Each structure stands twice: as structure tokens, then as C-alpha cells.
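With one protein chain held back, the other chains of the complex are shown just where they sit.
And then subunit A:
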Amino acid sequence: MTDTELRPADDSAPAAPGSPAGKPAGKQAVPRRRTFVPDTTKGTVAKIVLLGLVDAVAVYVLMMLFLSQSWGVLAVAAAVVLVINWIYLRKGGLPAKYLAPGVLFLLVFQVFVVFFSGYIAFTNYGDGHNSTKDDAIAAIQLTAQKRVPDSPAYKAAVLSKDESFYLLFTDPDGKISLGSNGKPLEEVSGAGTDSTGKANALDGYRTLNFQEIVANQQRILAITVPVSANPADGTLRTADGSSAYQFKPALKYDAGAGTFTDTDTGAVYRDNGKGAFAKDSGETLSTGWKIDVGMENFARAFTDPSLRGPLLGVILWTFTFAVASVALTFALGLFLAITFNREDLRGKKVYRILMILPYAFPAFLSGLVWSGILNPQFGWLNQTLLGGATIGWLTDPVLAKISVLVVNLWLGFPYMFLVCTGALQSLPTELDEAARMDGASPWRVFRSIKLPLLLVSIAPLLISSFAFNFNNFNVIFMLTGGGPRFADTDRDIGATDILITLVYKVAFGQGTGRDYGLASALAIIIFIIVATVSAISFKQTKALEEVNS
């Protein structure tokens, strides 16, 4: 292995006398190499072309990043491009060549995501805390602009003079006036008008066409023309360059003090330190911003009454659900795998394909289909199989739990069947024969030889299956939605809710919207539970391996 990757391969010096390890390997490689020469040349060309393409794209991206002044991303991207080129252009370093793409994807799609949700858990990110404070202030100012009631609608034209912009207004009575940013409205005469009576030209000023207006839109949108010297009359603004309305802010922002003042009541909204502007009475403006809240979300996870109350029951059911799902699917999968592993069975392939079908359906779809099958009155199970019985498979707390487990068994056994079949086929047949020669019964062979050997390779999969089922959101949510609801809590929690569906309901179904911060914190807590259980189980598995070896 090592000599092939480190050998300075070079056709002009095939003997490679400098490297002692080269000789034996070289001897074998020469005939092979001759047959692969054209392929290798093509390969080299392909490599140059592909790497060139990568670099071309990379250079383009870097240029775009440079233009948009995203220095941080630019530095990272440049470093990555350099590393990629170094990895693939240098001789040797074979492991890196194998690993680089995978590691990059891992960083982008896994590590980054994990760290990002970890970070979110320490913020109040969610509805109403969606962006930065500056964005929130801008948005509040934008939405606080209210049209003055019963004020006229003006037609507007944009004029320019000496590099500054003016708005020429025509009111509904045909009165024409001119104004500019901060300069109150002033009636003018001698303006040119178009066929609709809208003033569109004035001596000494140049009229902008629509393209020019759009090209200067930031400055034109910022023009606020006071209607009169009295600020209570509001200001005229245009949003489209052709019409203007009288606006008055319902809230005024004081940049110095960092407060909003209600122009009607005089109430002052201050930064309440929780990512929102609040009155002294505690009432907040609905648009807030994202801030770091430290451990608050984790504290809420343990103090929130809607979580704490039913938590124990939910945790118990979550473990029951996960463990029972793994045990049942494994038992059925293994049983079927052994049954269909017989050499002399006919049509094995057909059976196996049929067996794997449930695995091929998306889980959320199966959940909905099963929810239909289990409908008390119209469901196929009650109507056809049970002759018109009305059993509430999904509405009775105990039956709902059983139904969820059965459906999950149906969904999960093909996976176990697949891995057990694979593991069974890799078991040496001699062991089986030897045991039988010694007079062991088939059950004894299974108990004492096959199962322990199987468990060595399958135990890790069982643990991962446990972790998967612990968070099996799809099945629960699509089948029962966590219901039937507990009667003794006024919260939206039911008999089949597992931790992850509870988290979903608490983080996204409360207050006035979704709380990503709380959801991330709860997800981290669930991760800690699953990781602990898995770590302990893996330790047990190690012991299993040692016993067997």
C-alpha cells in the first residue's frame, strides 16, 4: 500500500533506482502499466480539465465575494481553494485525496449546521426576533408611517436641479406645488402639464424619466416633503415616483436616546434588554430583534409548566416507544431473515422484494395512509377485517400507543430484515455444520452460535435504530399528531407524544409564533439523552465483542 502511493512514478525512470521499495513493486507494475497507459493519459487530462474548471468557478466566486466585500467568506473560500489545489496537485498524500471531498461536505453540511443550531440555542431567534436591531428599527419606522386620514392623493413628478431632486405635486384640485427633502410644499406657477392634468415640467428644472427615477430610487424614496410648517400635518412621500401621499409616523424614533415615542399618546418605548422595545407597562412593539440570551432557553426547558408537568410521562413513553420499536422490528426482521435465508427456498427474490417494499415508501406518506386504514368508521381494518366494528385505534390512549408501535413495526422491519440477511450470509457456514455434527438442535445453533455472532455486527445498528426511533417525528406526527390529548392538562399534549413532538408543539405552537432558540435548546437536551444512552450501549457492545473473540 504505502509504497505505491509514495513511489515517485515516472515513465522516464521506470526503474526508480533511488527507492529501494520501488523495485519489487515496479516489476509487477510494468506490464499492468503498459495496458493502462492510454487510460492514464486521459485520466491526467481529465484531472487537469476538471481541476481547471473547479478553479475557474472558484476564481469567479472569489471575484464576486471581493466585489460584495464579504471578507470573511472570501478568506475561507480562498483557503479552501488553495487547500484543494494543493491536495490534488502534489504527489502522494493519497489519503487526503480520498478524504478531502467528504471532509468538506461534512464541514459544510454537518459540523456547520450543528454548531449553528448550538449557537441558536443561546439566542432568542424566532418570530418577532428575526434580525438585527437596526433592521427592527427600520422595519418599525417603515410600518409606523400611516397615511393622514382623509388627506388628498397627489400626482407626482420627479425633477432635478443642481444634483438634487425635487418632487412636483398636483393635488386633486389641480393645484401645483413643488417641494424637496425638508423643504415645505410651495405653490408654483407656469408648470407644464400632460394630458391628464398632471404637472410634469417646470422651468429651470429637468424632469426625470422612469429609468432615471429607478436608477436614483434610494434618494428619491428618502425625500420627505413637509406639507406645511406644522409637522402635525405630516409629510409627502412617493413610493412609485408617480403618486404621493401624506404620511405621519405613528411612532417617532429618537436615535440619540434609542427610543420610540408614540406620537398620539406620548408613550415611550425603550429597549427592554430582551430584544424588543417596551413601554414602562411592559407592553412591547411586535417587531423585535435577535439577541444572545445565555442559558435562558435551557432554564425554560426545566421551568416551563407546559413541559415540566407531563414531562415524566412523555419521557417514559419515548423510551418505551424507542426500545419497543427496536425490539419488535429486530425480532420480526431477524425471524424473516432466517426464514428466507434457506438455501432451498423457491422464489426467494420475489419474497425479499415484497418484504422491502414498506421501506421504500416515505414514512410520512405511510403515516397518512395508515391513519386512513385505522379510521374507526371508514377504515379498511374495521370495515373489512373486523366486519364493521368501530374500534378507535387512534383515539383510545392505549390502543393509540399499540397502533403507533404496530405501524412503526411495519415501517421498520424491512430495514432489520435487510441488515440481518446481510449479516447471516456473512456468517461462516462451517460453524453451523460443525455445531450440527456435534448434535446441536437448530434452536441451540441459533441461540448459542448465530445470535451472538450476529449481535456483534448488528448491535451498533440497533443502537442507531434506537436513536432514530427516539426522534421518530414522522410516524407520531402523521399518525396521531401526539393525540389523543391528555384530559388532565390544558396543554396540547397527548398519549402518544414523544419528546421531539412535544418540543415541536412547545417551541412552535405557543405564544405568538415559533421560537427557534427554545427549539434548539430542547433539541440539544434530547441529543444529550440519546448520546448518553448510545454511549452506554456501545460500551456494552464492546464487552460483547470481547466475549466472543
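Side notes on the structure shown:
Keep in mind that, in the parts below, a residue touches a chain if its C-beta (ideal position, glycine included) is under 8 Å from a C-beta of that chain, and two chains touch if they have at least 3 such contacts; residues count from 1.
One rule holds in what follows: contacts and distances are computed from a predicted model.
The listed choices are "Sugar ABC transporter permease", "NADH-quinone oxidoreductase subunit D", "Phenylalanine--tRNA ligase beta subunit" or "Extracellular solute-binding protein"; the UniProt protein name belonging to the chain that is not shown reads "Extracellular solute-binding protein". When the missing chain is restored to the complex, the residue among A:395, A:457 or A:474 that touches it is A:395. Taking the complete complex into account, residues 4-5, 7-12, 29, 32-33, 36, 39-44, 46-47, 50-51, 53-54, 57-58, 61, 64-65, 68-70, 72-73, 76-77, 80-81, 84, 87-88, 91-92, 94, 97-98, 100-102, 104-105, 108-109, 127-128, 130-132, 135-136, 138-140, 142-143, 145-147, 153, 163, 209-221, 239-243, 245, 250, 286-287, 371-372, 375-378, 394-395, 480-481, 483, 485, 487, 490-492, 505, 509-513 of subunit A touch the chain not shown.
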